[in-house]
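With one protein chain held back, the other chains of the complex are shown just where they sit.
We just call them A, B and C in the order they show up, numbering each chain from 1.
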Amino acid sequence: MINVVFFAALREQLDCDSLTLESHELSTVADIIKQLSARSEQWQQTLNNASLLSAVNHDMVDKSHPVKAGDEVAFFPPVTGG
Amino acid sequence: MINVVFFAALREQLDCDSLTLESHELSTVADIIKQLSARSEQWQQTLNNASLLSAVNHDMVDKSHPVKAGDEVAFFPPVTGG
Amino acid sequence: MLTTQEQLKYSRQIMMKKIGESGQLALRNAKVLILGVGGLGNPASLYLAAAGVGTLYIADGDTIEPSNLPRQILFSENNVEENKAECAAEKLSEQYPDTIIEAIDDMLDEELCDYYLPMVDVVLDCSDNIQTRYMINQACIQHKTPLIVGAATGFDGQQLTIDPRDEHSACYQCLFPASEKAPANNCQTIGIIGPILAMIAGMQALQTIKLLTNNKVQVNQLNMLDGLSNQWQQFSMKKQANCPVCGSR
Partner (left out) sequence: MLTTQEQLKYSRQIMMKKIGESGQLALRNAKVLILGVGGLGNPASLYLAAAGVGTLYIADGDTIEPSNLPRQILFSENNVEENKAECAAEKLSEQYPDTIIEAIDDMLDEELCDYYLPMVDVVLDCSDNIQTRYMINQACIQHKTPLIVGAATGFDGQQLTIDPRDEHSACYQCLFPASEKAPANNCQTIGIIGPILAMIAGMQALQTIKLLTNNKVQVNQLNMLDGLSNQWQQFSMKKQANCPVCGSR
């Protein structure tokens, strides 16, 4: 299982704080995005934003980074206001 | 192994942020305090303060709480100023 | 109803789904007691008045000293020796005319708590000593008034929220059982640096606004800031069945 968590504005946009996914068939962060994007238009739009940030086990990584069972994968948006 | 972490003012008092202990012979938080207190007068005084707080795996517990291999045991002081 | 002027002024809060016009109205109708107008009470009262909280009671018996100025951001050199609550109330009233500010120029005791707590929606503990913390905790449990606790010394801070209306909520006494060896550490003995207070009081003000606008507020959670390592830790706590203050409810 892979634990996927969402932070900040993503939670409201997806109406979801966290979920778990079966790890087989998921080998990269991009695979997770692809699988979740199939859920709805809202998920598709939110997760395919070019500026979406991702982290695996609290290390920031790009979308090609590998994932495996037991990983915690986090998604969150950049914040730019002030 | 048990991972022991110190926070806040304790770090300066003990000059230590974290350490690991062999878990055999340690069955409670109190056992950890007892073992570490033998290190020096400074450790003895700091860890035997009646108001010292402790947590196991981020749950606050009292000193009689059991510990086992793989646990993270945290110690920190109450803060009362303002 | 909010006036057109209020809708413009508070527009950045109103546009957020979790606040909205109803939340802004709730803030305007809210009455909040801030206990202690030192390092924490200064920014907490500023941000709550700024956000549009309708009524603030601010209580402090101390007078302003030069050594307060590096962190108590409402006060200036020429306020030295004034009462903290009165000075803060004057400045806040001038800056935020929408908010009614009442100064209580005395540290709260049980009698004053019995008078004020039935009038307020929430209390912020911004005090600087553990005796006052135990006192206000007990009074809030008794009056079923939510209590937003903040504390800071040195580079360290702690925040926790107590909601006596929630039967599972732990209280201050559950977290720190009163002992004869209550810690004597405070800002006079181990120092303090201002930004720690901004961070802890900011968290207190945030929890207060969430509570008043009917958003979920986290209880049974001790938030600890270790400023030197720039780390926040979060610890779960439980109501103690045998707590002498809240246990028998």
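To be clear about the criterion, a contact is a pair of C-beta atoms (placed from the backbone, for glycine too) under 8 Å apart; a residue touches a chain by one contact, two chains touch by 3 or more.
Just so it is clear, the structure is predicted and the values come from calculations on it, not from any experiment.
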item: Chains in view that touch the one left out, judged over the entire complex; value: A, C
item: Sole contact to the chain not displayed, among C:L147, C:M203 or C:C246; value: C:M203
item: On chain C, residues whose C-beta touches the chain left out of the figure; value: 5, 8-16, 18-19, 43, 46-47, 50-52, 66-67, 69-71, 73, 76-77, 94-95, 97, 154-155, 187-188, 190-199, 201-207, 209-210, 215-218, 221, 223, 227-232, 234
item: Chain A, residues in touch with the chain not shown (by the definition above); value: 7-9, 11, 17, 49-51, 53, 55, 58-60, 74, 76-82
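Just so it is clear, only the chains that are shown with their structure count from here on.
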item: Distance between chain centroids, defined by C-alpha means - chain B, chain C (Å); value: 30
